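Following this message is one structure expressed as structure tokens.
Missing here is one protein chain; the remaining ones are kept as they sit in the complex.
Right after this comes subunit A.
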Amino acid sequence: MPSSSSSFLNPHISSMNPPVRLMASCTTPCSLRTRFALRFLKTLVKIKRSSPPPPSSSSNSSPEKTRRRTQRIKRAAYSSMARAVGRRRAWSQALMLKLKFSVKRTNQHPSLSPTKMGGPQKAPRKAGGRILVIKRKNSLVKGSPWRGCSGVDELRRLVPGGESMGLGVLLEETAHFVRCLETQVSVMRSIADCFPC
């Protein structure tokens, strides 16, 4: 899997200003960072177009609208990253499923905790809602020191699809998941830095 260290590819990247840096980091067409950044930016443009700020008001939108837009952006970030990774990883598959179901959930299962907004569900947070309950395969022998380790259970909740993974797979998926989250944060920050505030 190609690593996504833009500073490695372009040593002068730290001396560039943010917009150029963002573009310079996209020199490798197939890098995960680039694929994520492009998807995310396209979705941002879509979000921007569908919620145009009213020209006359001083505060551009109600807090409600801002919150909704924030949720859409957050959801777009996770969705873009999961799609950029694709089906190569168990966590990205699980995340894409979770996001897909979390949109339909508002229509089909009103009995499940409805959001106050009634719009698309929030982007999956750490624990998220478990849509599919899969029996966990305990791949380790009895008496293993990992058996009662609560850190593992918590990690299973944090990593998408972690509930049904064996420990070895879980640790691998976690490593990849963490790297991708870092990339996601880095790209989002670069985009935000493009705009002087």
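By definition in this document, contacts are C-beta pairs under 8 Å (C-beta built on N, C-alpha and C of every residue); 3 or more make two chains touch, one makes a residue touch a chain; residues count from 1.
The criterion applied here is as follows: contacts and distances are computed from a predicted model.
UniProt records the chain missing from this view under the protein name "BHLH domain-containing protein", selected from "Calcium homeostasis modulator 3", "RalBP1-associated Eps domain-containing protein 1 isoform X3", "CDAN1-interacting nuclease 1" or "BHLH domain-containing protein". Counting over the whole complex, subunit A has residues 19, 22-23, 26, 37-38, 41-42, 44-45, 47-48, 51, 53, 60-61, 66, 69-71, 73-74, 77-78, 125-126, 137, 139-140, 144-146, 149, 151-152, 154-155, 158-159, 165-169, 171-172, 174-175, 177-179, 181-182, 184-185, 188-189, 191-192, 194-195, 197 touching the chain that is not drawn.
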